[in-house]
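One protein chain omitted, others in place.
Labels A, B, C, D, E, F and G are assigned to the chains in the order they are written; within every chain, residues are numbered from 1.
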Amino acid sequence: MNLDIRFDFQRRDRIGLIEAIWGADKSIDQLKRISEEVLNKKEVVFITRINQEKAISLLNLYGDAIFYEEANCLIIGENVNKLSTAKKVAIISGGSSDLAATLEAKIALELYGINCKTFIDVGVAGLHRLFSEIKEINKYDVLIVCAGMEGALATVVGGLLPQPIIAVPVSVGYGVSKNGETALNSMLSSCAPGIAVMNIDNGYGAAMAAIRIIKRIS
Amino acid sequence: MNLDIRFDFQRRDRIGLIEAIWGADKSIDQLKRISEEVLNKKEVVFITRINQEKAISLLNLYGDAIFYEEANCLIIGENVNKLSTAKKVAIISGGSSDLAATLEAKIALELYGINCKTFIDVGVAGLHRLFSEIKEINKYDVLIVCAGMEGALATVVGGLLPQPIIAVPVSVGYGVSKNGETALNSMLSSCAPGIAVMNIDNGYGAAMAAIRIIKRIS
Amino acid sequence: MNLDIRFDFQRRDRIGLIEAIWGADKSIDQLKRISEEVLNKKEVVFITRINQEKAISLLNLYGDAIFYEEANCLIIGENVNKLSTAKKVAIISGGSSDLAATLEAKIALELYGINCKTFIDVGVAGLHRLFSEIKEINKYDVLIVCAGMEGALATVVGGLLPQPIIAVPVSVGYGVSKNGETALNSMLSSCAPGIAVMNIDNGYGAAMAAIRIIKRIS
Amino acid sequence: MNLDIRFDFQRRDRIGLIEAIWGADKSIDQLKRISEEVLNKKEVVFITRINQEKAISLLNLYGDAIFYEEANCLIIGENVNKLSTAKKVAIISGGSSDLAATLEAKIALELYGINCKTFIDVGVAGLHRLFSEIKEINKYDVLIVCAGMEGALATVVGGLLPQPIIAVPVSVGYGVSKNGETALNSMLSSCAPGIAVMNIDNGYGAAMAAIRIIKRIS
Amino acid sequence: MNLDIRFDFQRRDRIGLIEAIWGADKSIDQLKRISEEVLNKKEVVFITRINQEKAISLLNLYGDAIFYEEANCLIIGENVNKLSTAKKVAIISGGSSDLAATLEAKIALELYGINCKTFIDVGVAGLHRLFSEIKEINKYDVLIVCAGMEGALATVVGGLLPQPIIAVPVSVGYGVSKNGETALNSMLSSCAPGIAVMNIDNGYGAAMAAIRIIKRIS
Amino acid sequence: MNLDIRFDFQRRDRIGLIEAIWGADKSIDQLKRISEEVLNKKEVVFITRINQEKAISLLNLYGDAIFYEEANCLIIGENVNKLSTAKKVAIISGGSSDLAATLEAKIALELYGINCKTFIDVGVAGLHRLFSEIKEINKYDVLIVCAGMEGALATVVGGLLPQPIIAVPVSVGYGVSKNGETALNSMLSSCAPGIAVMNIDNGYGAAMAAIRIIKRIS
Amino acid sequence: MNLDIRFDFQRRDRIGLIEAIWGADKSIDQLKRISEEVLNKKEVVFITRINQEKAISLLNLYGDAIFYEEANCLIIGENVNKLSTAKKVAIISGGSSDLAATLEAKIALELYGINCKTFIDVGVAGLHRLFSEIKEINKYDVLIVCAGMEGALATVVGGLLPQPIIAVPVSVGYGVSKNGETALNSMLSSCAPGIAVMNIDNGYGAAMAAIRIIKRIS
Partner (left out) sequence: MNLDIRFDFQRRDRIGLIEAIWGADKSIDQLKRISEEVLNKKEVVFITRINQEKAISLLNLYGDAIFYEEANCLIIGENVNKLSTAKKVAIISGGSSDLAATLEAKIALELYGINCKTFIDVGVAGLHRLFSEIKEINKYDVLIVCAGMEGALATVVGGLLPQPIIAVPVSVGYGVSKNGETALNSMLSSCAPGIAVMNIDNGYGAAMAAIRIIKRIS
């Protein structure tokens, strides 16, 4: 069947953000057709949640495609209008198992030309790891906190630092924390004030929230 | 029993925010003792989720106490170090039933000296109401969106405007939307990029998230 | 074991609808036996949720079988008594990831001879896409709205157009919207009046609900 | 505080339905202000989920107000543009405990001038009660089915009759069926084809869905 | 590691039932060791939820093993003390997709020498199929009802017939009925009096409940 | 409004059970009208889940009404056709907090002339209490087990005794066992074979299930 | 009705703990009868979750009864065999709203003669409060941690101190943390190793778990 796809090309004009392509529920053919259309409009292709098999198909097709395997992201082309800003983002994560969400956020920020640094494995079961970095983290303008299990890292960071904090619950864990809902609810319930929360594993969304803030600051 | 209470007086120094007092699970006696202690430190008392009965007890005790009945908030004294900023916040709400969360956010922002305006009853079932205000809303620096039921307002606003958006699900509704979880999940799942979400009915938290942003902007 | 199957051949007489065959939980053998029995009665075979492997088995057996891969549907033969009606159905969908449910509805409607058109990728994060089609959509007699994630499309359409609206939540998404429950609850909670909802991914059921209406209109 | 309320007066023009007022989460003062505003526009006031106390306040204020206690509805004034149609609606209910939702639907339909009849207490535990009325029910153009507990009535009616069917799960029951979710899920899962479902206890919404259909038929 | 297994050989003496072996979470090695031990005690081996791979391993080892593939059951040897009874059980099921649970019950009953008959595909969406068998079903002493989706069959049977009824919800369906919970809750909420319910897919347990009854009758 | 009520008077003929009246969701007026109608037909009125206020209204009206306060049951008149049977039922309960469900079952059984005895407070945290009664319990033909909290009593009894066992989860507890769902799921998951389960607090249903069995035995 | 109550008087002999009486689901009469029986056996009466009304009835009856209102506990008489131990317990709590569970644990421990100290309001949003007490807390042999909201306190304590830790989630909060389930799941998911968890609000159980440990130590 020949079904039109309506990519939201005007999004950049309205809200300054480009549409990312959700790769998980799309076939290789759908991804190819959308990529073609986006590239024709001279926009950058940014696909999230793409698996290796689909990625290889696109890598074979587009010489300048880059596949970030640990982040399940693929980029074709260049973002034509990067932000010009000195503001920067710290991405803090509880454990090395939270890597995919952490990197998805990092890649999305860098696509917009935003400087960011990751602080991995600073989970609250050994607070000294976080404390040894806290001064460094404090130099950043927006903080993204990724954590699975009980998600307590967001509360601890939020109680120590004054920046805007965007919390990303991660679907790492087992038993009651299996799908990230415990981390999500924990972050929403945080007794540290003013922590805003994204959907489970939504590293991309956290980057977009950070960009909304940075654009207002810059 | 004589049990000490440890109010977090250092919070302002660390993160620039003062501790609010959660009135719902505290007895009148507990509220009085905490208020006394806070006032002795020359800090402002800000109580959320306080009912009429408890509020009257405090009103009788403190001449300068103000009770905001529709917001279930009570303030005693003045915030000594308000922010000095021209940045302002718009609080947009889907229906007049979302009033308590909307006003809790408004009062918390004003306590810090932040200019804010409410846009009530601009729900998506009649989009013209939102559209007639969209230019005005676009003048604000941070947007707080309060909505119950299916919470679609956050998505629509997020798709139209570029500002930082803080979504507050509200426990208005019945059946599957009874306790605000549908609005919460809806906001977390928003297909508009970069919407950050607070706990259900957490107008106060949304205000604190906005302040974290505004302090970084100003 | 030799176990009889009782196909509901009288259903067309009672309610004017034929029984569809649910392919997901049936073995290839069961599907063959049922198809044989249905074809012997001169009825059309309509199988939903059939995967490629089972479909190929039936394609090899029946020369006139047609497999709609993107819709996971397979049809053998022709519906002998199509409706004779000028009424038509619009199927509106939020994103190209909702395709399977959208197409299942479309194929089921066309099996009964009903004219229908799909409006794909008109999600609410970019309202202009919907608005540019709204006049065209308004020409249709019944509207089926398919959407995953937060399912807000149903509310927006329901607030703009007066037709009967049948909403189909789709199991597209991740985290809290993973299995379509957020879209389902969102549609059930819609603040637009008179939106009726089907089970998650039930494109077929939406088509049957539309036919119940059209038969009463025609 | 003086907060404007934006009633959706254009709704009748867009979709032919007037806005109902949700009484449960509004104070008496809010209800009075909204009623005043609506009456000034020469529109009818229709309040759902209003309790006795609030109703009495309005009855005292408006001489022509009518309170339907068993339906928790209050009407002030007359609907100026009733539908002119010979089509009629049957409201079928499983038990006398489902009365509130049943009557809410009935009153909403009659407000629009639509003829409807209730068939109470025809639950499936004693099928003969339904069977003795089935010929009569078959004379109606749209069927609304209200049921709590296991909600099986919708399936049985849907398997016997060809009309459009709108199912309303009711929050009657205890244990696992306590809040109506079992009836809701049961109706969504119905093996009878083409049954469309409303939120729990949403008799009003079912009436609006019926009106969307009837307007298209008439 | 050498870990002892304690098979409950005294169970037959206490309650007249033998222990079945749950095959799903056991390795082939565990199944072999337990089978060996049981056969040494001159008891029959009855394994439920065994997949093809494990079954073939046991079939190769034991010449008299029988694998019931559609029921996922395997039996080695003979039950030495069958019941001697003229009482018989009817197993009624809503659709051919419920087959596995239906057959698990049937095989378990026959292992104890109890006469039983299956009535497949008599779902409530086409009541005539059930009605045409109702007199025949009424000749049986205990009724087991297996149904997925909305599970309404149990209520209908329970409202028509006076026998003991054991309802088995089946994990057939999709969306809200995906894992059988809707059928389970529906059966527990039945408005037909005196229907007792088993865990989802627990055909074996239903057979044991029937045997407890039959032993008391005989 | 004058709405007819259809009491299921033929139920006794079909399945040998009379219809009980669910008192919780009915007004005093509704209860009076139904009672009147039932008594006119020379049937016994049996109301469950009736509170004190409603009960007093009926006690004032009917001299022979009896209110069982701890069971929340009210009976007017006499069951004309009691069963004539020597079979008897033991009702075993985990704690004195399970009393309401326990007594509801007892009263319902006695209404049908069935001999039954309660064994209260034999919970598994002190097994000796159960063991000291086990011989006595073994003399009964059908066992009803009522338990809240973790509901383990059903498993222990089911592992020791061969009778038909009907388990009633009770909504006693707090935290995760608050509404009886833990007891319900526990009983459904019992590793003792052949335990059949009723809805939470459904003592009445357990009695009806016992009667279905006893009628087949007698 | 005259129903025997079987108090577990042998519990002290078996496991060294006496049975507490759950006051929430018992009537005043039941509480009086049980108290009488327990006192006759020369045991101490310890009632948890007793409200003021029931407490006053017992205070009027027993001169030596003591009601701990903030803990909802009532004690009559003296525990005859207190433990003789130098081991002591620290009860650490996140906020003053967790008081009821905290005090229930304290009173239960002191009933057995165990020395314990409470550390209130040391929540993780202001870690300095905990750090200033950490050396003092480290002197205790068993740690009970009570926390509501996101329950992160257990993880932080568990990552800093080596003692046995018993975590008690508290039903303080709102929205997603309303009933204590978020705190419960958070504690169960703790990335600090070896934290054992009690049911929500189960301060009494935490005390008993501590006593089981202390009895083994002493």
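Please note the rule applied: a contact is a pair of C-beta atoms (placed from the backbone, for glycine too) under 8 Å apart; a residue touches a chain by one contact, two chains touch by 3 or more.
Predicted, not measured: the structure shown is a model, and the values here were computed from it.
Note on the chain not shown: across the whole complex it touches A, E, F, G.
Contact with the omitted chain, checked across F:I34, F:L58, F:V168 or F:A192, is made by F:A192. Set against the missing chain, the residues A:L31, A:A125, A:L143 or A:M187 yield one that touches it, A:A125.
For subunit A, the residues touching the chain absent from view are 70, 95-97, 99, 103, 118, 120-123, 125-126, 128-129, 172, 174-178. Not every partner is drawn; the one left out touches subunit E at residues 1, 3-8, 10-11, 14, 19, 22, 24-26, 30, 34, 49, 169, 171, 179-181, 184, 199-202.
Within the entire complex, the positions of subunit F that touch the omitted partner chain are 94-95, 123-127, 149-152, 155-156, 158-160, 173, 175-177, 181-193.
One rule holds for everything that comes next: only the chains that are shown with their structure count from here on.
Per-chain Cα centroids separate subunit D from subunit F by 35 Å.
Chain centres here are Cα means. That of subunit A falls 56 Å from that of subunit F. Centroid to centroid, with C-alpha atoms defining each point, subunit D and subunit G lie 49 Å apart. Residue positions 11, 14, 19, 158-160, 181, 184, 188-189, 193, 199-200, 202 of subunit A are each in touch with at least two other chains. Two chains count as a pair here when they touch; such pairs are A-B, A-C, A-G, B-C, B-D, B-G, C-D, C-E, D-E, D-F, E-F, F-G.
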